[in-house]
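Every protein chain but one is kept in place in this view of the complex.
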Amino acid sequence: PDTMERLLRRFRIRSQLARECVAEFLGLYIVFGSGAAAQVITSEGTHGSYLTIQLGSALGAIFGMLVAQGVSGAHLNPVYSMSLCVLGRHPWTKLPLYSLSQLIGAFLGAGTVYLQYYDAIQAFTGGQLLVAGPNATAGIFSSYPAEHLSFWGGLVDQVVAAALFLLCCMALEDKRNGPLPDGLQPIVVGVLILTMGVSMGSNCGFPLNPARDLGPRLFTFIAGWGPEVFKTCKWAGGGWWWVPLVAPFVGGLLGTLTYELLIEAHHPNTSNEEQSPRRQQEVVELEEMELEEVVVDSGHNT
Amino acid sequence: PDTMERLLRRFRIRSQLARECVAEFLGLYIVFGSGAAAQVITSEGTHGSYLTIQLGSALGAIFGMLVAQGVSGAHLNPVYSMSLCVLGRHPWTKLPLYSLSQLIGAFLGAGTVYLQYYDAIQAFTGGQLLVAGPNATAGIFSSYPAEHLSFWGGLVDQVVAAALFLLCCMALEDKRNGPLPDGLQPIVVGVLILTMGVSMGSNCGFPLNPARDLGPRLFTFIAGWGPEVFKTCKWAGGGWWWVPLVAPFVGGLLGTLTYELLIEAHHPNTSNEEQSPRRQQEVVELEEMELEEVVVDSGHNT
Amino acid sequence: PDTMERLLRRFRIRSQLARECVAEFLGLYIVFGSGAAAQVITSEGTHGSYLTIQLGSALGAIFGMLVAQGVSGAHLNPVYSMSLCVLGRHPWTKLPLYSLSQLIGAFLGAGTVYLQYYDAIQAFTGGQLLVAGPNATAGIFSSYPAEHLSFWGGLVDQVVAAALFLLCCMALEDKRNGPLPDGLQPIVVGVLILTMGVSMGSNCGFPLNPARDLGPRLFTFIAGWGPEVFKTCKWAGGGWWWVPLVAPFVGGLLGTLTYELLIEAHHPNTSNEEQSPRRQQEVVELEEMELEEVVVDSGHNT
Partner (left out) sequence: PDTMERLLRRFRIRSQLARECVAEFLGLYIVFGSGAAAQVITSEGTHGSYLTIQLGSALGAIFGMLVAQGVSGAHLNPVYSMSLCVLGRHPWTKLPLYSLSQLIGAFLGAGTVYLQYYDAIQAFTGGQLLVAGPNATAGIFSSYPAEHLSFWGGLVDQVVAAALFLLCCMALEDKRNGPLPDGLQPIVVGVLILTMGVSMGSNCGFPLNPARDLGPRLFTFIAGWGPEVFKTCKWAGGGWWWVPLVAPFVGGLLGTLTYELLIEAHHPNTSNEEQSPRRQQEVVELEEMELEEVVVDSGHNT
């Protein structure tokens, strides 16, 4: 035991920012969503269904959050990081490094899924890695618009979805709006992702997360699907790929501000709360617990 | 950070009732159920199933509750508000404004779903917005009776469903009947909605919520589905639309009183609830609640 | 408020046993399982699937437990009551009244489901209420064996299923074996029922609960399905109906004793636990906590 602890201690990173980047990297690396899609697509529906793909994405994200939460707060999405920055709860300077770490995590995660499903993808495609058509497999890794979706429809879809997503995330963050039991946040965010998957997934697969979408897209670009992953057939002069990079930021900002303006700004006594240092949010919690203690004690003694 | 907080504080609404109405509005706005139905119907079942529609309704409601709970208590349903009023736990004077806010939230929520699924609905319907038939899309937004359902069958269905729903809600409310962990109530109510969806959804889609049903129906009326949304083909002289407006109130009252008369009225020492010792267990719980109140109060006052 | 409270107080039942019976009655009345089966069968699978039937049974039971738990402990199953009696944790004298209340609750619950699905059942069956064949609807309410099941196979299935069910229930009861958060027990039992439904439902629908099976069977007997509900075609001289009445008791006893003999009997310091009066369950719980600490401590130190 001690031997192992001592060994591990040698590798200890003392930079807080470096630790956080590693956590963000790992959190996005282990997201299981692509595996769930690979399983359903390559088994032609015998090993799952649309629902299991959404379960894979949603529940997988829970474990990404559980891995990273104690170190970096488990942002795992540049849009979420940006929202916290806008609200002054996260330094802007960390945003690029967080995003880059997430991107690399998602890139390597896609690589791992490809490795794990290499045989299955070969068998399903006959070796042809395609972006469109009935044997397309690029959709395992990144989002592509459905046939019916217009360019504006795609933009609106991503803005609306990201707005609702961030609005709900802000509600979960807001300790004054509801006593969600400590530690359940990752699970509830996972449920939120599932909800979005079953409500907003058929237009373009609800990417919502620029790092989660671009990282695997870059992987498919170099792994054999080629430049097609950055093009779409029907929209002239451009392609789909930048929509899930840009629209979620717009929607996320919209949702964040909506929540702040409609709910959080109106909590009583917002003013003097700032004076207490934000970081020690736990103070209030601690006080509450002390009081609970008194209760328990008095309960015992009487 | 401070800049943003200061900016937001400018918009602060000091009226408690106004804050509550905004919360009720937003809580019903973000309910994801219609999106889940839109997704399954317009994708012709390739992006979901009956179960995912129910999951969308049920899990979506969880986030509506999480958004509103700290401000208004997250009624999100006029029937629930009415039940609390009947039991003297909510002022009757607030009922109309709560209901109106819920109605507007559901109306705009339907509009947002229509916006998000505009392309998909166009592609699915060929531009014809119909209330009945194989390409009908009105059912995305509001409830319509199944072919087999008679008028009386619809009434009974809604009365029974609302009675069971409110009966269970009252049990969840009743702190002396079971120590559900704090903060889990929205999740358990979401599970309740899912349970009802898989048990009581095939007659007429378990509307249960007059605001959630009428708001989107009004939206479809003006958005192109037209007056058909207020008519039903087979029932002479009238239509379905008022059943989910009226029957849930009747059923809700029935269920609320059933719970009160069969369970809550018989808890020991209901009469002098505030002062007297109950069973050992409850004393401690009550004291905890009182102390929590103190905490909350002191939070408010400082 | 006061008016209502005062009104309700007039109806107050002071007999603890009567209150418990009412709670057991109501808890089994609101179990949603039959509705889920009715929905799937009468919609011919368009409004659900095998999984939604199991979800209805399992999640519905959660709300039955939440309604009854604070009053009677939410047994909701004579087998569970019997197990507690065998272990000396529940008086044998209450067993008949509990079971009768459960039976009546299940009987009236079946009646309510029939009422709610009257139109749907008429449309699906053309008015013929059958026990067997493709249009059979008796399976909505009670269990019937699958084609492949022999008499001994049915007995074994019910004994094994009830044994595993009670074994797990005893583990959930055993505070010294794991700190399940207070108030989560009904939810975990619901998950257990779901697990059994997806693992042990295809032989004969895992009745497991004599009251839940006999009550609705009696209802179908008088409501038009007739004496066929007590017969089975292929087994000479008897019928299926008594298997789910008897086998679960045998299995339940087996599972209870297995858990007690393999796990609970070996917890350290079981001996001095008995001296504290049983009715003040909280005392025991407190002591258990002390014991857990001792255990943990000793575990660490040794």
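Letters A, B and C mark the chains as written, and numbering starts fresh at 1 in each.
In this section, a contact is a pair of C-beta atoms (placed from the backbone, for glycine too) under 8 Å apart; a residue touches a chain by one contact, two chains touch by 3 or more.
Fair warning: this is a prediction, and the values are worked out from it, not measured in the lab.
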**Study point:** Which displayed chains the unshown chain touches
**Key:** A, C
Practice item. Among C:A18, C:L115, C:A146 or C:V246, single out the residue that touches the unshown chain. Key: C:A146
**Study point:** Touching the absent chain when the full complex is considered, from C:M200, C:L214, C:V229 or C:L253
**Key:** C:M200
Practice item. Would you indicate which residue among A:G56, A:P78, A:G178 or A:G197 is in contact with the undisplayed chain? Key: A:G56
Revision key, fill the gap. From C:C168, C:L214 or C:A247, the answer for touching the chain not displayed is C:C168
Revision key, fill the gap. The missing chain sits against chain C at residues 49-51, 54, 86-89, 146-150, 153, 156-157, 160-161, 164, 167-168, 171-172, 174, 176-181, 184, 188, 191-192, 194-196, 198-203, 258-267, 270-271, 273-274, 278, 286, 289-290, 293, 302
Revision key, fill the gap. Interface residues of chain A toward the undisplayed chain are 1-5, 8-9, 11-14, 19, 22-23, 25-26, 30, 32-33, 35-36, 39, 42-43, 46-49, 51-53, 55-56, 59-60, 62-63, 66-67, 69-71, 112, 115-120, 122-124, 181-184, 186-187, 279-280, 282-283, 285-286, 289-290, 293, 296-297, 300-301
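Assume only the chains that are shown with their structure count from here on.
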Point to revise | Arrangement of touching chains [line / ring / star / complete / other] | key: line
Point to revise | Chain closest to the middle, measuring from C-alpha centroids that were averaged per chain | key: B
Practice item. Give a one-word verdict, same or different, on whether chain B and chain C use largely identical residue numbers at their interface, taking over half shared as same. Key: different
Revision key, fill the gap. Chain-centre distance (mean CA atoms) for chain B and chain C, in whole Å, is 29
**Study point:** Shared-contact residues (touching 2 or more other chains) in chain B
**Key:** 49, 51, 181, 184
